[in-house]
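Of the protein chains in this complex, all but one are displayed in their positions.
Chain IDs A and B follow the sequence of writing; residue 1 opens each chain.
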Amino acid sequence: MSDLLQLIISGLMVGSIYGLIGIGFTTIYNVTGIVNFAQGDLAMIGAILAITFYGLSLPLALAILLSVICVGVLAAIIERLAIRPLGNSVMRGIIVTIGVGSILQGVAISGWGTQAYSLPAFTSGGPIPVLGATILPQTFWILGTTVVLMVGLYLFFTRSYLGKAFRACAINSFAAQIIGIRLNNIRVLGFVLSGFFGAIAGIIVAPIALTQFDSGVAIGIKGFVACIIGGFGNPIGAALGGLILGIIEALSSGYLSSGFKNAIAFVMLIGFLVWKPTGILGELEK
Amino acid sequence: MTSADTSALLTVRNVSMHFGGLKALNDVSFDVIKGEVLSLIGPNGAGKTTMLKIASGAQAPTTGKIAYKGTQIIGLSADRINRLGIGRTFQAAEIFDTMTVRENVMTGAVAREAGSVASSLLYWGRAKQRVEKLRQIADEALDLVGLGDMADLPAQDLPTGQQRLLGFARIFATGAELLLLDEPGGGLNAVEKTRLIETIRRLRDLGRTVILVEHDMSVIAQVSDRIVVLDQGLKISEGTPEKVKSDPKVIEAYLGTSASTVAPKPQKDQPAFRPVEMEVVDLTVTYGQTVAVDNVSLKLRTGEILTILGANGAGKSSLLKAIAGLEKPAGGTIKLRDKHIAGIPPDKIAALGLCLTPEGRALFPSLSVADNLALGRYVSLKRKRGLLGILALRQEDRDEIDAKREEIYQLFPILKERANQKAGTLSGGQGQMLAIGRSLMNDPSILMLDEPSLGLAPQVIDEILHKLEHLREQGLTLILVEQNASAALRIADRGYVFSSGRISMQGPAQDLLEDPSIRDAYLGGDDANTQTLRVNATQ
Partner (left out) sequence: MTLHDFRYPAAILALIICYFFGDTYFISLLVIIALHSMAAIGLSLLSGYAGQISLGHAAFYGIGAYTSALIALHIGITPWITIPMSAVIAGIVAWAVGPIMFRLKGHHLAMATLAFGIIVHVALVEMRGITGGPNGMGGIPPLSFFGTPLLFDEDIFPLVWGVVIVMILLSENLIRSPHGFTLRAVGAREHVVPTLGSDTNKSKCLVLIISAVFAAIAGAIYGHYIGYLSPGPFSTTFSVKLLVMVAIGGFSRIWGVVLGVIFVTFLSEWLKPFGNVELLFYGALLIFTMIYCPNGLLSQLGVVASNAARNLRQRTPS
C-alpha cells in the first residue's frame, strides 16, 4: 500500500511537470496554430539560467524570478524572429520549431557544456514520512507551484480582461481583429506565457533531476502527450493529461519494467491520436 | 426513386442536412436528366454547396437518398463516387500548383489508367504507354476548354479564369458523366465568363450532364436548361429559366419581402447637403488574380444610412473589409474625414471609430454575452492602459464598461436577460443584436453592417432595422450591405448597387426602390445596356 502511495506521489510530481509543459504548448497553439517542438528546451534553458544566476550568488528567489523573465523575453524573441515570418504551413512550422530547439540546445552546450547541473532544494530538510511513504520537501514545492499556476491561469482566462481577449483570439481570430485586437500582440503574449510555464516547470524540477543541454527533449515530448490525452488546445486538459500520464508512468515503472516505461507514453499517444483525437476533455471550446 | 424514369441520371429524394439546429437542406428532391444543364440557385445560405458536397460524397446527409443510374451513392467514399461517374469542382480553382497544366489534367485521368506499382517504378513499356494515354486524354480535355496552348506552363501561372477552366478539364479527364460545378463564375471578368459559358455548352454538346451552382444570373440564364431554386434549405421553385425568373417566391427570396412593416422613409431632409464623412476613391481589392472590387468610388455623408446592394460575389463584403482594414486594397484611397486610412491595420481603424459588424456575426460563442460586449471596448481600453494595464481593470474602467453596456441593454433589452449566457446559445436574431451591440460598445462614428438580416425571420429583421433607424436619429452614420434589397432601401437614405465589383446603379433609396431594373442586378438582366445607361444618368 505504501509502495502504491509512493508511486502515485512521484507520478503526481512528474505529471505536474508534464502538465505545465503541456499548458505551454496550448498557449502557443491556441493563438498561432503552431506546435512548439522547442517547448521542452525552454524549460531546460529556464533551469540552467536559474542555476547560473544562483551560482552568481543571487538569492534563490531572485535567481528564479530573473530566469523566468529571461525565458519569457526569449520566447517573445523566438516568436518575432522565427515564427512570425513563417506563414501558415504545418510542416515548415514543425521544422522551424525543431530548429529553434536545436539552437537552444546549441546555446546551452556552448555556454554550459554537456555536464549536468542541479539547483538546491527550495527548502532544506530530509524526506517526510507520510502513511509509510516518504516525500521529499521539493515534492510539495512542485505540487504547490503547479496548483498555484493552474489557479492563476484559470483566473487569468476567466477573470482578467486581457485573458478574455486572449481567449477571444483563440476562439475566432477574425472576430478578434474586428474588435480591434492586434493579433501579433496576443501571439507574443502566448509565447511569453508559454515561456513562463516552461521555465517554471524546468526550475521546480531542477533540484531533484539534473539538468543538461538535452534534458528538455524528453519532457517536451511528454508534455505534448499530456496535451493529446487531455484534449489538445485545452489548458485544463493538458494539466489533467499530465497528471494521468505521470501516474501511469510511475505505476508501470513500479510494477512492470522500468525500461518500457518510456514506450508507454508513446503507445498512449498513438492510441489517443487514432481512437480519441479530441482527448478526454475535448479540444478548446470555440 | 423508381427506375421507371429512365431519363433521370441522378435522382435526389428527400435529402435533409442538419448542422445542430440549422437545417441546411430540408427534404429536397429533384431529378437530373441525362444531357441537361441543371442550375441550382438561391440566396446565400440556401444549401447549394451542401447539396453538391452530398452528391459528391464529401458529406453524408442526415436523411434522404441519392441514386446515380439506379445505384445508391449515399455512404460511398468520394473516390468511389467519382469512379461511378460523378465529378465535382470546387469554389476555388484548387489546382495542383506544383504541377504543369497538363500534369494537372493527367492526374484527373490516373484513376482510369494507373496500372501496377511495379511498372510505375520500373517505367517499362506498359507504364510508358499509360502515361502516353494520360497525355492524350489530357490534351483532348485541354483543347476542349481552350487551354491547349498552355499545357506546359506551371499551373499556378494561369490567371483565375483559366485555372477554373483547368479544373473543368481535370474533372472532364476523369471521364465523369455528371459534372458538379461549384460557382465557376466567381471572380471572373466578362471575357472569361463568355469562355466559361461556351465551355459549359460544349460539355453538354459532348453528352455530359451538368449541375451548376452559380451566383451570376447572366451565366445561369445563358446555359441552363432547367433551374432548381433553394432558399434556406427548402426547394421553392423548379422549371425553365423563364418560369423561375418570374416566380414571385423566387423574387421574394432574392429581393426580400415587400410586406415589411417598416415604412418607406420620406425624403424629408437632403443628405446631399451634409458633410462628407468618408470618401472612397478608385478602390480596388484583389484576391490573388481575382478582382473583387474594381475601381469603386463612393461618398458617405454624416448621419445617413447608405445601403450597398447587389448579388452575391458582387464585391460588397470585400469593400467593407477593405475599409475596415481587414484586406489591403490593391489601389485607391479611403479618406475618413481628412485622414487617409487605406492600408492601416484593423485595430487602428477601429480606434478611429469605424466599426464593422461582419457577415455571420463573428461572435465569441463560448464567452458570455456580457463578456462579448465588454470586449467590444478593447481598443479604447488598450489605448488608455496598455496591454499589461488591462490585465486587471481599474474600477473606473469597469464602471465605464458597465455604463456603456447598460446603454446597449436599453437598446436591446433581450441581451440583458441573456447577459450571463454563452453567446453560442443565442438565437440568430439575438446573436445579430449582440454583434451590433459589441460594435456600439466602441462608440463608433460609422457602423458598417454586413448582411445583418441573413437567415432571420421577417419580424426580427424589422426589429433590427427599426433599431438601426433609431441609431441614425442619434447621429450615427451607417453603411448597410444587404441582399434583402427592399428591406434595406426602406430605411436607407441612399443606395449603391454593385455588380461584378463595380457600381452599376446609384441614387436616393426611394428611386432605387421603385426601379424595376434593380431586380436584374439580382436575377440577371436580359440586356446589360439599361444598367449602363442608368449609371450614366445618375452621374
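The rule we apply is simple: a contact is a pair of C-beta atoms (placed from the backbone, for glycine too) under 8 Å apart; a residue touches a chain by one contact, two chains touch by 3 or more.
The shown structure was predicted, so the numbers you read here are calculated from the model rather than taken from an experiment.
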Residue among B:28, B:54 or B:106 that touches the chain left out of view:
B:106
Sole touch to the unshown chain from A:5, A:65 or A:98: residue A:98
Among B:48, B:130 or B:164, the residue in touch with the chain that has been omitted
B:130
What chain B residues would touch the chain not displayed?
56-58, 77-79, 82-83, 87-90, 94-99, 103, 106-108, 110-115, 117, 119-123, 127, 130-131, 134, 170-171, 174
Residues belonging to chain A that touch the chain removed from view:
35, 81-82, 85-86, 89-92, 94-96, 98-107, 109-110, 113-114, 217, 221, 224-225, 228, 257, 259-260, 262-263, 266-267, 269-270, 273-274, 277
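Here is the rule we go by: only the chains that are shown with their structure count from here on.
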Nearest whole angstrom, what separates the Cα centre of chain A from the Cα centre of chain B?
43
Touching residues of chain A toward chain B in the complex: what are they?
156, 160-165, 167-168, 171-172, 174-175, 177-182, 185, 189, 285-286
Touching residues of chain B toward chain A in the complex: what are they?
324, 326, 345-347, 350-351, 355-358, 362-367, 371, 374-376, 378-379, 381-382, 387-388, 390-393, 438, 442
